[in-house]
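Have a look at this one before I ask anything.
Only one protein chain is missing; all other protein chains are in place.
Chain naming follows the written order as A and B, and within any one chain the residues start at number 1.
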Amino acid sequence: MAYTISSTEIQKTTRALQPARPTPWAWLMLPGSIFLAVLFVVPLGWLLLLSFGAPDWTIAHFVRIAQNPAYIGVLRTTLQISCVVTALTFVLSYPIAYALTTGGTKLRTFLLIAVVLPFFTSVLARTFAWVVLLGRNGVINEILLQLGWVSQPVALLYNRIGVIAGMTHVVMPLMILPMLTVMSSIDQRLLRAARANGASPLAAFLTVFLPLSLPGLIAGILLVFINCLGFYITPALLGGVSDVTITMEISAQVVGQLNWNFGAALSTVLLVAVMAVLWLGSRFFPIEQLLGFSDDKIGLDKTARRQMGTQWLMRIGSAANALDRWLPSMGGRGIPIFASFLAVLLLLPVVIVAYLSFSASSYFVFPVPGYSLQNYERYFSDPLWLRATVTSIRIALMATTMATMLGAMLAFGLSRGRIRGRGAMIALVLSPIIMPTVVVAVATYFVLVQVGLQGTEFGLALGHAVHAIPYVVVIVVANLRDLNPTYERAARSLGAGPLATFRTIIAPLVMPALIVAAFLAFLISFDDVVYVLFLGIGRIATLPMRMWEGITQDINPTIAAVATLQMVFATIVIFVNTLLGRRKAQS
Amino acid sequence: MTDSVDIKPRQFGWNRRALLQGAAASMTIPALARATEAFAQEKLTGSGEVVVYSYGGSFTEGVRRQVYEPFTKATGIKVVDVVADLAEPQVKAMHQAGRIDWDIAYVVAQNYPEMHEAGMFVPIDYSLWDEESLAGTPARTRLKDAVAIYGVGMVLAYDQRAYPERGPQSWADFWDVKKFPGPRGLFASEATRNIVSALLAAGVATKDIWPLTDDKIGQAFDKLSGLKPHITKWWAAGGEPIQLLINREYAMSNVYDGRALAAIRQGAPIKLVWNGGYLRYNYATILKGGPNTANAQKLFAFLNRARIAAGWTQGTGYPGPNTNQLDYLPAELIPLLNINPENIGKCVIEDTGWLAAKRPDGKTNVDYLQERWLAWRTR
């Protein structure tokens, strides 16, 4: 009797075979869609028109790009750098995310701080820290020379190595945070089950944990890859003469030479190229499914492909199992030790920045000639710095609120709405971070100016929200996969209305992902210098803007002090969070 | 004009002494308070505000202290500063959107012609200017709807510690890696100035630089290719080469003169070589349709007064075009400034007209140079 297929299963099967029809969840996409349509699609359309020379129609700008191999070369360089940084970031981030998931409170706090702090160091202060570490007279070269491994300083900076190190250092939170949220929801008992079934720790990891962590991994890779395309300050400061990224070139065209049509054409080429890369990627990896979109829309071929991926990992896992007896055992401490080692590396430049902030010199000099609090005095005695700090926080909070709410709703709608053309919708949601910020910012200005919001903090927050929504969507979607609809049905059956269900069931379950998403949204708004230049029309001075002026107009270690204060603040937030979490767990 | 020449020595005789005694602090407010007498009948008096663009950081701080505050005190007009990386894209955007929120913007010379043609600027009311200001400001820097606001020199700078005996004296020396060994730096983002330096190093005379024909460009790129391995870092932000000279990552580099000036005044062991410097003017413009055009005209007239111009120079490190300001500047500062006739005489002055001119294929010469530069650097 127990072997007959139950009627619910039949229903489930038939439902999966029916053509997809939008569910009420699709309505959740409405506010976010309108928001993006007004603040992004309209400007994007304007940009497209511009690239075709509107109102004098021409394809001359595209011809110019095609004719000069330099532009294609720059695009190739950009994609190369982005790929390498993404790969390196993945390799370094995974063990850290893993240790963050499985480690104790102390290890977690330490790792989280190490990952997040680089984000708060001013780009210039950080660059100088890299000079201290990797420069011709830097620490690494000093060590290599002392050891006699090299006879001349090795060029580690002002070339591709420098760009990759500098970028990787900053983008790691974008990789680790989505991974972390997904990894924490993996049932640790599954690993025990694998071990009980004969898998060595390595094999259990490869065949069970790794495949289950895929949504977070794909989300992280996607975010980092796209984010890398937009880098232009770090490559300029740490790279060699040939490390020109497309964003550097677009920025020069738009800001420096005022060739907006040509800049728009370059942006269009970039957008098309990235979409092509993502589309190609989705041919080999079912990105949509891996990101965690529900299974019921997968065609048979995609299921087969996904199966193949699992098979492949299974083969590696079983091979690893055979090697088990020859692998050194660290008694399960290998990963935490490795992750802590990486974290220390991440913190090195950060520590140097903090050290420089106490310099008595008015330039960045290492080692500092004397200690002084002059940089802090300068910060605290200058009302402009303090005002900029408050402004930044206020704008970031507004942007975070908007982006988190709209992004979360979009994520639910995309994940559960079963709408047609979901792929296109996802591409659209991701576009704001694919397009170079400078181009989107100019375009957004034209929207804001129609309603007189240019130069207002709210207007700037709107721009930041557009830029932060993609991050929120990707993180929330990657976490919705494990949110079992049964819980919601159970709640509904127990008399909870839709709102009550959301409040009591969905919100608490998605909360960790929402917190991480909101945190990222905050970082993105708080770190921006490009939107503020255009949307602020010079009237809004944010903290990064002040720091940016410090870079272009002055070089003095005051920015190191500001960066250090930001890092102290971030550290306190993380500590308080940990303490609250612990108290909650105890009560 | 002769009137102003007559007046000038009398006024300045007293002031100059005070300035020299007062050294660096000379142009601060006390000195100005003493001078208010001269402005008893201030013709620029007005009300309201004026929205002025500047670059932020210490630049804006300096201008605020040396120019805006005296202006407000003298005229009653408040100055609201707006800050951005570069003004041009914002000005263009405001113009296209039809909502002009600023009154005054600074634009680099090469962007000026396009913006001028698009009708973004208001003609400058030179009738508000003092005779002295008009006399001291060369006519070529006073256009119909723009006036040079300051000159930027890109000059060779070297670390005195690296060459204690005798440092490089020309771009030829810069290229001579045997005679002057050491890591070098050049500006990464822009073609023109590197090309001009290379041509000077190749022996082209200052007066023969413009126009940059394809022959000359080719010659310059060959020269640059030869030096490429010796450039340890192509710098991108203005403060970078100074920082790298101080950290001994560079022995010599091209630098912005104003940035070097600030460092040298703080005791940095940096020496400037004016020979073969490249001088470019940035222009101040009044935006058509701006909220306070009349006040903007008054600020222009005010800040080109020799005394105020000297304040501007001390506040920013970049001198405006009024040569009369030399009388108000501390003597030790003058050799470091591009307004010093001795220095400017050794410099190549940017041919803005040629750079902004369109080529047969519709690209401007600047665009063409930048495109070739991109191709060269990414090769």
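Assume a contact is a pair of C-beta atoms (placed from the backbone, for glycine too) under 8 Å apart; a residue touches a chain by one contact, two chains touch by 3 or more.
In this section, contacts and distances are computed from a predicted model.
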According to its UniProt record, the missing chain among "Cytochrome C", "3-oxoacid CoA-transferase subunit B", "Spermidine/putrescine import ATP-binding protein PotA" or "Choline dehydrogenase" is "Spermidine/putrescine import ATP-binding protein PotA"
Displayed chains in contact with the omitted chain are A
Where the complex has a chain not shown, which of A:Gly53, A:Pro153 or A:Pro211 is the residue touching it? A:Pro211
Candidates A:Ala114, A:Ala194, A:Ile221 or A:Ile335 - the one touching the absent chain: A:Ala194
Touch as defined at the start, partner being the missing chain; which of A:Asn321, A:Ser357 or A:Ser525 qualifies? A:Asn321
By the contact criterion defined above, which parts of subunit A meet the unshown chain? Give residue numbers in ascending order. 2-3, 6, 9, 12-13, 187, 189-190, 192-201, 203-204, 207-208, 211-212, 307, 310, 314, 317-318, 321-322, 324, 329
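Everything that follows uses one rule, which is that only the chains that are shown with their structure count from here on.
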Quick one: which bits of subunit B touch subunit A in the complex? Just the residue numbers, please. 53, 55-60, 81-86, 88-90, 92-94, 96-97, 99, 101-102, 111, 114-115, 183, 188-189, 228, 231-234, 236-240, 242-243, 246-249, 262-263, 266, 268, 362, 366-367, 370-371, 374-375, 377-379
With touch defined as at the start, can you tell me which subunit A residues reach subunit B in the complex? 60, 68-71, 73-74, 77, 124, 128, 131, 135-137, 155, 157-158, 236-237, 240-242, 244, 249, 252, 254-260, 362-366, 442, 445-446, 449-450, 452, 454-455, 533-534, 537-539, 541, 545-546, 548-555
